[in-house]
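A single protein chain has been removed from this complex, and every other one stays in its place.
Moving on, here comes chain A:
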Amino acid sequence: MKFAVIVFPGSNCDLDMYHAIKDELGEEVEYVWHDAKDLSEFDGILLPGGFSYGDYLRCGAMANQSNVMSEVVKAAEAGKPILGICNGFQVLTEAGLLPGALLRNKNLKFMCRTVELKVVNNATQFTTGYEKDEIIQIPIAHGEGNYYCDDETLTRLKENNQIVFKYASEGPNGSIEDIAGIVNEKGNVLGMMPHPERAVHDLIGGSDGLALFKSIVKQWRETHVSHA
């Protein structure tokens, strides 16, 4: 399986993402600059964390206007798995690929620590490697991770089982219903504030994030590789 790590000016988790895919997962991966005009050779698209365009105006607002985003939209429509982490999640909401928006943390602080996440939905192509309601340890590092959506959207998210991760203990940022990650209706676009790519090896404090990447690959293999 071949992944693209999209790099915007100001992305800073792109190296971690690349490392997770190449060294821990053993899959193919390439960095793709934000002005790329074709993503057709890739099977999965990863939007890393960071501070694209310095978070000017709004997090992810300017990144959403870059060339590569119309290709990301195309890939989403084609059903390819798309994962946006942290700033990547913010970009996906700005692009309208995921509903809602990320606001300033309720306590106005940049929160940087490992939190407990609950896997609310383990039936997505990103989470089959987890048990339902499993508690996992994943680091967060954000100042604007306070997920917001209107009541109508929240009802829809619940009805369609689109809430994938919740903060298990006290929410660190004020998110509605402690939401930490959601998928789109089709289930192929996941956005989350916590950083699974920073939890892929016990040497760096934990490996609970690895199952997420393995789930993506497993699903892809099952649908794309024939065992004739």
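Rule of thumb we're sticking to: contacts are C-beta pairs under 8 Å (C-beta built on N, C-alpha and C of every residue); 3 or more make two chains touch, one makes a residue touch a chain; residues count from 1.
Basically, contacts and distances are computed from a predicted model.
Going by its UniProt record, the hidden chain of the complex is named "Phosphoribosylformylglycinamidine synthase subunit PurS" among "Spore germination protein KC", "Branched-chain amino acid transport system ATP-binding protein", "SGNH hydrolase-type esterase domain-containing protein" or "Phosphoribosylformylglycinamidine synthase subunit PurS". Within the whole complex, the absent chain has one touching residue among A:Q65, A:T155 or A:T223, and that is A:Q65. Touch with the chain omitted from the figure is made, among A:S11, A:N105 or A:N121, by A:N105.
Although one chain is not displayed, chain A still touches it through residues 57-58, 61-62, 65, 93-94, 99-101, 103-108, 148-150, 174.
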